[in-house]
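One structure below.
Yeah, one chain of the complex is gone here, protein chain that is, but the others are all in their spots.
Per-chain numbering from 1; labels A, B and C assigned in written order.
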Amino acid sequence: MDFTLSAEQSELRSTVSSFLRKRYELEPSRSAARSSIGWQPEIWQAFAEEIGILAATLPEEVGGDGGGAVETMVIAEELGRALVVEPFVSTVVLGAGLLRRAGGSKARAVLEGIASGRERVALAIDEPDSYPSGYEVATSATRAGDEWVLTGTKTMVGDAPLATRLLVVARTSGERRDPAGLSLFLLDFDASDLPADVKVHSYRTIDDRWAADIEFRDVRLPAEALLGEADHAGSLLDPAMDEATAAVCAEAVGLMRKVFADTVAYAKERRQFGQPIGSFQALQHRMVDMHIELERSVSAAYLATLRLGDAPDQRARAVSAAKVTLSRAAKFIGENAVQLHGGMGMTQELAVGHFFKRLTAIQAEYGDADFHRVRYARLSDHRSRAATGEAGVRSGAVAVG
Amino acid sequence: MDFTLSAEQSELRSTVSSFLRKRYELEPSRSAARSSIGWQPEIWQAFAEEIGILAATLPEEVGGDGGGAVETMVIAEELGRALVVEPFVSTVVLGAGLLRRAGGSKARAVLEGIASGRERVALAIDEPDSYPSGYEVATSATRAGDEWVLTGTKTMVGDAPLATRLLVVARTSGERRDPAGLSLFLLDFDASDLPADVKVHSYRTIDDRWAADIEFRDVRLPAEALLGEADHAGSLLDPAMDEATAAVCAEAVGLMRKVFADTVAYAKERRQFGQPIGSFQALQHRMVDMHIELERSVSAAYLATLRLGDAPDQRARAVSAAKVTLSRAAKFIGENAVQLHGGMGMTQELAVGHFFKRLTAIQAEYGDADFHRVRYARLSDHRSRAATGEAGVRSGAVAVG
Amino acid sequence: MDLQYSPADEEFRDEVRTFLEENLTPELRRAGRLATSVYHDHEASMKWQEILRRRGWAAPGWPVEHGGCGWTASQHYIFSRESTIAGAPALSPMGIKMVAHAIIKFGTEEQKEYFLPRILTGEVFFCQGYSEPESGSDLASLAMQAVDDGDDLVCTGSKIWTTHAGEANWMFALVRTTRGPKKQQGITFVLVDMKSPGIEVQPLVMTSGEQIQNQVFFDQVRIPKKNVIGQIDDGWTVAKYLLEFERGGSPASAKLQVQLDEIAQAAANRPGPNGPLLDDPLFAVKLADLRIRCDVLEVLEYRNLARLSEGKNPGTASSLLKIINTELSQDITVLALEAAGPQGLAYQPHATMPGGPVHDHSPPQDGYVSGEAWQAVAPLHYFNDRAGTIYAGSNEIQRNILAKAELGL
Partner (left out) sequence: MDLQYSPADEEFRDEVRTFLEENLTPELRRAGRLATSVYHDHEASMKWQEILRRRGWAAPGWPVEHGGCGWTASQHYIFSRESTIAGAPALSPMGIKMVAHAIIKFGTEEQKEYFLPRILTGEVFFCQGYSEPESGSDLASLAMQAVDDGDDLVCTGSKIWTTHAGEANWMFALVRTTRGPKKQQGITFVLVDMKSPGIEVQPLVMTSGEQIQNQVFFDQVRIPKKNVIGQIDDGWTVAKYLLEFERGGSPASAKLQVQLDEIAQAAANRPGPNGPLLDDPLFAVKLADLRIRCDVLEVLEYRNLARLSEGKNPGTASSLLKIINTELSQDITVLALEAAGPQGLAYQPHATMPGGPVHDHSPPQDGYVSGEAWQAVAPLHYFNDRAGTIYAGSNEIQRNILAKAELGL
């Protein structure tokens, strides 16, 4: 049991934190997000060159620093605290996680590009008629000689408008709801310069990020576009999605730390009826409940992060536990931060309004609370819980007379 | 829209209420409930002879006063307010409701006996391995010449130890989970004098009432024991169960009125930290939320009561809406009444502890909240709600471009 | 006791239905259905007001001599309920439902003659100047300085949360004419011509991106005393009178039921974990829970209506109803957002009909919408509806009121 960061990890945290404090302000970042560019490329470059967070968790053989889950957590939390919109999780956690597992020279080249800040990756998986995060895929890739022919429509492809590469999940065998039979393809991508057989609709999201709907009409891909083994994308997706989920949980912790601190500060300062509103017991207890949700969230993010290396079921259960916890907390803290700020909390004048939107969006990302509740239930042994690793519960004989 | 009682109904309310205030005290009623007798027969007799509530809602041809759903609601609420344990709902609402619908001379005789206070009826329906309130019945009745042979085990037969008659739901055709194929049988019953082929285990319930598990081993019943048509008990049970459910909703309103009033009074009187605990804002808001739950409950009880005469689906939906509302309120008000009374609320010294137990039990009676949520969902048209009668919502065309 | 309308009410309801069927154009219904907040598309709303005015139904609550309908409480409820169910746009409450009542009760003959007919036609369109940056929940602490200067009051300060200040040509406002020991005293209720020199409107951008609320700055604005309603220094009396019209006045259950119907219909066509989302037991039960709360709210409203019909005071019922309906409404927006799925995260105000301009949003040139319009409405409605528990006396304040007035704590 150890909840302290190593010296290097602490150093990483303070590097990221002080960079963001100095260089990442809310106003300009919103302006950039809402501009036609949609982000701040110079910030991304600084992430790579000045504070090295794009390489921090990548393997050493592609120019990375070999950091692990804790490093990802530290970075994501700090990015959350500053409400960074640039595509860290989709590129560095999810994208790189898939590429790393897929292996091969093409993947390796992209990983090197990620480490140096040149490449950004978006994963195209959800479809208009599929249950979100359910791996329900109708988009197909069929073999035609040496090539693959890709056909189908993807929706809400996060960060696609900024991406240099797409990772597309397509069905190469099996029925639409079959968890097997999926394959992963790597495509060059530039939303501003598209081939005729790819149609992209880009849009802003409610939290000032960007996404796109993408239609593939018989797009021909070379054989080497296939990453990993055909029909087995699930074995890449499962762990990489769990890593991404753990990372957004950490990001949510950062978001909540900020809005909670702002709320308590506001309650001490804002006066009504001749006293600070923070002196009213009903509001005090509400803020205590927010504090409790935050402390639970921190623990849940640890749980997910520190179980990423466990066996698949333990890993998935811990990640689902975390996402359920964080989603609930994000809603409770977000909504109450707004309520306690009163009307001002509903405007874009204060940080809380912007953070609230991200806290709303994050609840739905990588599976909403119900998705993860059901997954957790399915993974829990019906009779008695299996050991959740060394520190988990060991069920004794529970039968009684 | 009319929410006022008629002069006769108001009169009925004050008659019941003043009788109970004078003659039904908590201490002696608890003692009786815990004695081997288990209730106060003299009170029951007074219900029949002095205030006429056993006949109030029975048809005139069996000596009743022909009252309806509103009269039942008025009586049940007052009984709840005084925490009456005597078997009003099971005998006068559920039992009589089944007998009335079944018709026939035998049923009529029992109804006359109910009106005069001689008869008490218990319904045996749930079984040890059946989902509560799910009409899942394995107990069988098979024809043998002119007779029926009854075999099976019933559990939690409410008020059976005090009953003079049992109504037993048995399967006469179909599979165990088949909603059709059930029949209703009327048996003479005396828990203290049983035939060899009937085995009864009586027990007290957590709310100081009585119930029993009953085992029937090839019990031979005469042909006329069958009430109504064979295989069609469902058509009797559905409306009678809904009436009983509406009645316990009204009873719950009475219970909650009492514990809520006690809680507010206690909060005004009990002092800690030099002031009444009712002056603390967090507790004030809690009590306001209890008040809101109570007002919602009153409305829900009206809804159920005033829809009992509607078409089956409207009736069932209103009753389920009420039971869900009342169950939630009973839990919230019961638990918080205890919490606000502190340790004393957990003892049997104050009324609140006793009422809390009934409020706990009542949540599970006639289907718990989840049972009714699911039933309500099933009865709600998937596209848009049908008109819920004249005052219900009428859905316009809801499609938008 | 019964839950039936009287035959006369049924007849009235049919009359209303017929009128709505004949007059609600698809465009107007669209404004009702695609609204993202309680503020509907301004143009559609004013168009509908004009149609109602011609039928004599624009201001049914006014005294008959000023153009009201003399309806019973039931008729008001039925009219409001049927309009909502049919998808009619909501009218701005500021003029007809609020300040007009103050003018009728406390106004001079000249004020009545000038304002009332113009409010009906929309020639005069009001906004409300109550809250100030430092006076929110504690409204009576308001500080907008109004100095007596001959025939005028000269006002300096600022008002906030001024809905539709950009569209309005008049404002009704509370200003501070005298400072005394009791903060409720020394307040004056005034009507302000928005074209007066010294007024500056600064839109507030909400989280939804919509600019409906504003901050209005007053710099030495001259308000003729003939535009005072009631007595100088006695504006609190007028404001308290109006408060009754603001809280719990109209039925909320109908609107919420329609929203739930829309969610159900949408969920029948959205993918769930196992077939349509509507068949997912977890989703179905959440929907059932909200519908049940709506059914119960409807009965609560009928009970309140019955009290009003008997001429009784609603008492604390308006606080109770405000809490119940705003919290239910918020929970419904949460379920809608959940039903919307990933498309609910797309920011697409161009697919909706918001109550005002949208800041910093360029619709795509091809008008593309990811998913359907209701999915685009969902997040904006969720954001905007957070106001429900904040405005018109936050729900914390309502609970304080109930604790004191209803429970005697």
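Throughout what follows, contacts are C-beta pairs under 8 Å (C-beta built on N, C-alpha and C of every residue); 3 or more make two chains touch, one makes a residue touch a chain.
Just so we're clear, the structure is a prediction, and the values are computed from it rather than from any experiment.
Peer 1: Among the chains present in the display, which ones are touched by the chain that isn't there?
Peer 2: Per the touch rule above, the missing chain touches A, B, C.
Peer 1: Among A:Thr15, A:Ser140, A:Thr155 or A:Thr325, choose the residue that contacts the chain missing from this document, as touch is defined above.
Peer 2: A:Thr325
Peer 1: Using the touch definition from the top, which of C:Met46, C:Leu243 or C:Leu282 touches the missing chain?
Peer 2: Missing-chain contact among the listed residues: C:Leu282.
Peer 1: Would you indicate which residue among B:Gly104, B:Pro132 or B:Pro276 is in contact with the undisplayed chain?
Peer 2: That would be B:Pro132, which touches the missing chain.
Peer 1: Given the contact definition stated above, which residue among A:Lys199, A:His232 or A:His285 touches the chain not shown here?
Peer 2: Considering the complete complex, A:His285 is the one touching the chain left out.
Peer 1: With the missing chain put back, which residues of chain A would touch it? List them for me.
Peer 2: So the residues of chain A touching the missing chain come out as 1-5, 9, 70, 264, 267-268, 278-279, 281, 284-285, 287-289, 291-292, 295-296, 298-300, 302-303, 305-307, 318, 320-321, 324-325, 370, 373-374, 376-377, 380, 382-385, 388-401.
Peer 1: So which bits of chain C touch the chain we can't see?
Peer 2: Contacting residues on chain C, toward the hidden partner: 281-282, 285.
Peer 1: Could I get the residues of chain B that touch the absent chain, sorted low to high?
Peer 2: Against the left-out chain, chain B lists 34, 126, 128-132, 134, 136, 155-156, 201-207, 211, 213, 271-274, 277, 280, 282-283, 331, 335, 338-339, 342-343, 345-349, 353-354, 356-357, 360-361, 364, 368, 370-371, 373-374.
The rule is simple: only the chains that are shown with their structure count from here on.
Peer 1: Please report how many Å separate the Cα centroid of chain B from that of chain C, as a whole number.
Peer 2: Centre-to-centre distance between chain B and chain C: 42 Å.
Peer 1: State, to the nearest whole Å, the distance from the C-alpha centre of chain A to the C-alpha centre of chain B.
Peer 2: The answer is 51 Å.
Peer 1: Taking each residue of chain A in turn, which ones touch at least two of the other chains?
Peer 2: Residues 280, 282 of chain A each touch two or more of the other chains.
Peer 1: Where in chain C do residues touch two or more other chains at once?
Peer 2: 396, 399
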